[in-house]
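As structure tokens, the structure follows; a few thoughts come after it.
== subunit A ==
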Amino acid sequence: MTPPKEGLYGRNILITNVDKLFRWARASSIWPQTFGLACCAIEMMAAAASRFDLDRFGVFMRPSPRQSDAMIISGTVTLKMASRVRRLYEQMPDPKWVISMGSCANSGGPYWEGGYHVLKGVDLIIPVDVYIPGCPPRPEALIDGILELQRIIKETEHNRAI
Partner candidate 1 sequence: MNFQDIAILFFGLLTILSATFVTFSPKILYSAFSLLFTFFGVAALYLILSADFLAATQVIVYVGGILILIIFGVLLTARITNLEILEQTQQRFIALLPIGSIGLGLILLILFTNWPINLLPNEPTTATIGKKLILTYVIAFEASSVLLIAALIGAVRLGRERNDENVQ
Partner candidate 2 sequence: MAEMRTALGMPITHQTKTSKNPIIQWILDVWEGFYTVLVGMGVTWRHFFRKPFTVQYPHEKLNIPKQARQRVHVDIDLCGGCLQCDKICPAGIIKIVTAKPVAGEDLGVRPNGKRRALHIAEFTIDHSKCLYCGLCETVCNDDAIYMIPDFQYTTRSLEQLVVNYSRYSPEERDRVVAAAAAEKAAKQASKPAVPQTKVSDPQPNIPSPSVDSDVFNEKCPGPDGEFK
């Protein structure tokens, strides 16, 4: 059994400090995609607008998945949209994160049992890092989720695909 690549050199001052700097850079500039699905997207826009201003945390929307780090699944993921969500996720460069915003994205929401057309939770198709409950969540809740994501990025020893 081969040891994991990041464990090769053990913990030393140089690697850990550089790694800490990298994690700080990644956590401080999360660029999500301009990608909204349903009513939660309205709250996402509100969070980016003047009152709550996501730009304060270095979060600003990029139109192209190639240039974004995070994906905010804001709204009901229908089965038709699921393949597109998956595709957009795959188009993002590593390291990448996913924020699931609102009940529908978390677990299908009100459609979790009877909805014949709704994906029962976006974590069935892509790995989700942060779940924000709410229907829809307040803009503050989204900011809270982003702060939580920053904590995750800073805590994780080596982020995916360095």
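Quick note on the criterion: a contact is a pair of C-beta atoms (placed from the backbone, for glycine too) under 8 Å apart; a residue touches a chain by one contact, two chains touch by 3 or more; residues count from 1.
Regarding selection, all candidates are chains of the complex that A comes from, given by their letters.
What you are looking at is a predicted structure, and each value in this text was computed from that prediction instead of being measured.
Note on this complex: subunit A touches candidate 2; the remaining options among 1 or 2 do not touch it here. Every residue of subunit A that touches candidate 2 in the complex is listed here, in rising order: 50-53, 56, 103, 106-110, 112-116, 121, 123, 129-135, 137-141, 143-145, 147-148, 152.
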